[in-house]
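With one protein chain withheld, the remaining protein chains of the complex are depicted in position.
We just call them A and B in the order they show up, numbering each chain from 1.
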Amino acid sequence: MRYALTRIARFVLVFVIVTFLVMLVTRIGSKDPIRDLAGGTVGDAQMDKVRDDFPYVKACSGTFEYIPCVAKQYVFWAKDMVTGNMGVSYLKSQTVFEMFQERAPSTFFLGFWAIIIGLIIAVPIGVYSAYKRDGWLDRILSLGSYVSISMPQLVLAVLLLYGVASRFEFFPNRTNYIAPWENPVEHFKNFFLPSLTLGLGLGAVWSRLLRADMILTLQSDFINLARAKGVKPGRVLWVHALRSSVLSLITSVALQMSGLVSGAVVAEQFFGVPGLGFRLVEAVQTNDILAIQAITAVIVAVVVIVNVGVDLLYSVIDPRIRQMRAMG
Amino acid sequence: MSAQLQTAGRQGGGTLIEVENLQTHFTTPRGVVRAVDGVTFSLERGKALGVVGESGSGKTVLSRTIMGLVPRRGTHLGGAVRFEGQDILGRAPKDMRGVWGKEMAMIFQDPMTSLNPLMKIGRQIEEPLRNHLGMGRDDARATAKRLLTDVRIPEAERRLDQYPHELSGGMRQRVMIAIAMACGPTMLFADEPTTALDVTVQAQILDLINEQRRDRNMSVILVTHDLGVVAGHTDEIAVMYGGKLVEKAPTRRLFAAMKMPYTEALLQSIPKLDEPSHTRLATIPGRPPDLVNPPAGCRFAPRCPYAREKCLNEEPPLEQTSDDASHSFACWYPVGSPEYLDKRAEIDAQKVSVA
Partner (left out) sequence: MAGTGKAHLRDTDDIILRVEDLVMEFPVGRTGLKVNAVSGISFDVRRGETLGLVGESGCGKSTTGKAIMQLPRPTSGSVLFEGVELTTLQGQEMREARTRMQMIFQDPISSLNPRRKVRDIVREPLVIWKRGTTADQLGKVDALLEEVGIDPARAAESQPHQFSGGQCQRISIARSLVLDPTLIICDEPVSALDVSVQAQVLNLLEDLKTKHGLTLIFVAHDLAVVKNISDRVAVMYLGKMCEVAPSDVLFQAPAHHYTAVLKDSIPVPDPEIAVAQVAIEGEPPSPVLPPAGCRFHPRCPAADERCSSEEPQLREIGDGHFVACHHPLVGGEAPVTVRSATDA
């Protein structure tokens, strides 16, 4: 318990540091933050309204006053965030909250399916290649994963877009958001290719990780004992060996979360997914600072929460870690 | 006790296992390693055989080959292993699964690494029960608890729900024995079962294995480097050197009349409690042979103080002694032979002149 609390406290700290840094740099990039907030060329009335809505936003200057000035604004902003008032995108005439409602589901499903595709690729290949190490199929799979690991997502996106989406009617060229519970088939059509763009590389990396760990595990005494007990090979592999070999894989899932986010920006651009990544690029181009801050804050929060979750998952999987943590 | 039920019909003697000219050769980047190179012996029901040798003698590979646990790829197997009359050497794992854990069980050296660290003790014992005897969850758990009590683990019920890291080394080795005993095997391989344990615990574990052997009329192959361990706990001893059997005899006979200079040297190099402190220990010069390019002739000859020309060129066969058919050895000039005594006198004279 104590362990979980210290972990959570540490991750809150990480969250604060990262979001503060984002605020700092957006303010550096903005000479007149009120005007940027208001959406550029607008009338005085609009400027006054924005000033009323966000009285704490102001330009900071001076060598020594700069950071305290931003920090003060950060406190107001953080308070707003916690109370659910994430701000307004005047440019789009939309509150940031509405923006999330519109954009977040697409990004969520993109990332979710990418991880699922990654795991669907990684687990069977990792387990099989370790079991039949250096066999012909293992060699082919190894080559395949090296190709996938070496291929930038950009290239893969182009391949899928031109090689698959534009040739087969089945997949649309631009992704529209359709919830899976509304129409699973349409959901699949729209999300498969962008998710594959992200998931293939993940699957390749994870399958190599899992293979290496499985090979070590399969050489350990307790696997020999399981065999000597007459346990079926499938059970030896999937129950005894796999569980002992997944810690690095799980760690990698957590570490890849930030990579996944940047990948999502690429995939959303290419496939026109109406997600947060797409919106973030727009916000940067238009200096929509509240939107930038809110989106980055949410991304950081998700990454951090996944990390906390993975960390707690270690205890679930390994009783020795559980005991160590219980002792503090 | 169901242990008795399980062993019913297995009473009495008779040969359980026959190993004939067994060869296990591994292909490695350096060449072919002749880890086991022509080993022949047989073992009766209910008897304990000690396989003794230094690391690299092939003793561990021997037991794993008999049980069929060596990796199949890159391994050449030769000869025969007859278990209850059937040749089981080189059988596919799927054909051995009915034997593993049910007929033959194995205890490994290191109880710290031999149990699955992520699985509760109870489930690890229940696995073979459910697998081989088709027991249901409750039956298996009750049997597991009884097995833990059999190997004298206190608070068996509570232990079932513990993980290996929560037990001491001695307790884990008891759990290993409980797992091995689960389906009432006829053959137990114990590979250095006490090397990782403290002396007082070692004595307990060796006793426990002996007790289980007697109760279940089970045969035991005890693999160890320690002649002290086999002296008190086996009926017969086989000494291995360089992948070969170099001497085999009933335990008492071996210690009373060992023939092979290697066996003698092995025994002499052990420090003994009844000798005064600072007694100079006898050593074996040199190193064990390279099993990729084993020496011609007797494999021990390059290290043997009694070796002669013949030893370096001709390989001695494993033959019975003239007075005891149960005692065989592979040596041209065994302990006590005139040539041995000549050399011995020479060596003693040298020692005196040096001193």
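The rule is simple: a contact is a pair of C-beta atoms (placed from the backbone, for glycine too) under 8 Å apart; a residue touches a chain by one contact, two chains touch by 3 or more.
Computed from a predicted model, the values in this text were never measured in an experiment.
Visitor: I'd like to know which visible chains would be in contact with the absent chain if the whole complex were considered.
Guide: A, B
Visitor: Which one, B:Ile66, B:Met96 or B:Ala265, makes contact with the chain that was left out?
Guide: B:Ala265
Visitor: Which one touches the absent chain: B:Glu20, B:Glu54, B:Glu84 or B:Glu339?
Guide: For the chain that is not drawn, the touching residue is B:Glu54.
Visitor: Identify the residue among B:Thr113, B:Gln162 or B:Gln204 that touches the chain left out of the display.
Guide: Residue touching the chain left out of view: B:Gln204.
Visitor: Need a quick check: the contact residues on chain B for the chain that isn't drawn.
Guide: Considering the whole complex, chain B reaches the absent chain at 54-55, 154, 168-171, 198-204, 206-207, 225-229, 231-233, 251-252, 255-256, 265-267, 269-273, 275-284, 287.
Visitor: Going by the touch rule given at the top, which residues of chain A touch the chain that is not shown?
Guide: The list for chain A reads 2, 324, 327-328.
Here is the rule we go by: only the chains that are shown with their structure count from here on.
Visitor: Take the average of all CA coordinates in chain A, do the same for chain B, and state the distance between these two points in whole angstrom.
Guide: Comparing mean C-alpha positions, chain B is 54 Å from chain A.
Visitor: Under the touch definition given earlier, write down the residues of chain A that touch chain B in their complex.
Guide: 220-222, 224-233, 240, 243-244, 317-320, 323
Visitor: Given the complex with chain A, which residues does chain B contribute to the contact?
Guide: 67, 69, 93-94, 97-102, 104-106, 108-110, 113-119, 127-128, 131-132, 163, 165-166, 176, 179, 182
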